[in-house]
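One protein chain is absent from this view; the other protein chains keep their places.
Entry: chain A
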């Protein structure tokens, strides 16, 4: 491969300029976003502004200087082929030679490019686009940059992606396609590229900033046009990495393996120009209205760039386009941004705005259309209201029907009369269940399947409650399709609604960054962690029977690791030990059980205590932790004195300090009470305090136990 590349570049240095620019057009989306519409017509042939989408793509390629295009078709390849053979692209005068390559084996973009490599179709840099890209971007500059880069550093740059600058929230940005890109400001090299959908925080690995440059850009204002200029290596790389399915896989793979393979991806950002991929119906909606509003100039509806006879239309102000033979009834208004195809007749008192109506449609009286996309040969009766919906070929809408937002009527459906379809209804002649048994996730040969499904549809009755009394069609439930893709929304026809405030609420929920420095004093956390660690240490010590000096050693190292003071060590140690039975057995222990469990532990750990509790202050600290513990566990007060006595006997605590603690400040009512409880017994010892106290106390506690 390397040898081939080297030879090519040597021989092709002068030729490179003269070589005709090639393009690979993938006329398949390899997903089912447009189901059930695309069950009857491949996506590339769906009309957008009354022109098939693939024609826009081909026009874009031709106008940008492509002289040879390979169109790869899979789903309904025969229809695409038929369309292309009839179109101007296959006329002998066409500046762009179109080769149609069909195969049912293509499952992804990766398969297509592997085939490109296998057949060695491309000779030099080529343009890679999908069949549903609408664009007027001039890529010649990007191409020049790309070629320059390749000449400069020996084929390191394998791909230049074309992106358009557009702020977040722009209508032509596809929310699902939202990307964040980190790139080198100077070289425009992409360092990091990922989709942002559903993310709250964007993470960038640090190593991408080690590239030697000191200026980087993180851009969220880019709209991926899905147009890329690829080197021939791209096809080879797809062959080498058989797991690459999409361009995303490829980009990610290249970026991750950049250091190993030394391939780079660059970016060309265009400020003006239009380039959008129609990836869902929402995009279809916005691209259509952009087209009608002439943002894609010179690709405008009246230009008739596909050069079809009798398809010309006139352009008048407020962006109203009328094809030949359009008749408009009395009192009908075309407000603005309306495109009406040839031989369409519209009744009286209609109100039409922001809509596209295809050829040979008939529309009755008092029809209200807003953001409606009516394709060809549609019959709409009177008193119909349609807003932001798609109505496919040969649909019949009977009187009194209302289509709420985001409805889709697929081919040949009949709706009504007098029914209102709720928002987001999709009606199709295909029953949602029909293909589940046969082709779960495969794109089978369409002919066989369509024939088969026709048999089935006849079997099932239409539900008049769903489609009206005379209606024909089934409600298409997207959810009934069990998808193999992990993304749920890939089945949703309309796609995500752009919502610029998508996370303004989430911001409320996390008002401060977790790394806010003011409130969290790191100490508290450390103390907590330290406590957990001590508990773990003691537990392990018990299980593995570790000697006390090793326990001490471990606790000491923890003390330094978490920067804990001696006082805290003592308090935490005490409380951990006192909590230990609860920790192990749960909080429902009776005092007697508690004592029974605790006393052996105390005996075991007494050396640990003795190691820490030495000074008077230590004793008091220990006692205060003791007090705190029992203040929380007031049901266990009966156990308290036994524990205290035990600690005394084990010589963890000295009598003097016990007495001092006892007499000293009881600050709250509860602790006073606690002392009183204790006092019944300890008070006794204080009484005959004239004698030798040590003996006394020992005896005393004995008694009281």
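Just so we're on the same page, contacts are C-beta pairs under 8 Å (C-beta built on N, C-alpha and C of every residue); 3 or more make two chains touch, one makes a residue touch a chain; residues count from 1.
Assume contacts and distances are computed from a predicted model.
K.L.:
Mind telling me which option in "creatine kinase", "Mitochondrial inner membrane protease subunit 1-like isoform X1", "Translation initiation factor eIF2B subunit gamma" or "Vacuolar cation/proton exchanger" is what UniProt lists for the chain we can't see?
P.N.:
Looking only at the record, the undisplayed chain corresponds to "Translation initiation factor eIF2B subunit gamma".
K.L.:
Please pick, from A:215, A:243, A:259 or A:272, the residue that touches the omitted chain in the full complex.
P.N.:
Among A:215, A:243, A:259 or A:272, only A:215 touches the chain that is not shown.
K.L.:
Which one, A:93, A:203, A:545 or A:588, makes contact with the chain that was left out?
P.N.:
A:203
K.L.:
Which residue from A:180, A:254, A:381 or A:408 sits in contact with the chain not drawn here?
P.N.:
Answer from the full complex: A:180 touches the omitted chain.
K.L.:
Mind pulling the chain A residues that touch the left-out chain?
P.N.:
Listed in rising order, the touching residues are 166-170, 180, 182, 185, 196, 199-206, 209, 214-221, 500, 503-504, 506-508, 511-513, 515-519, 521.
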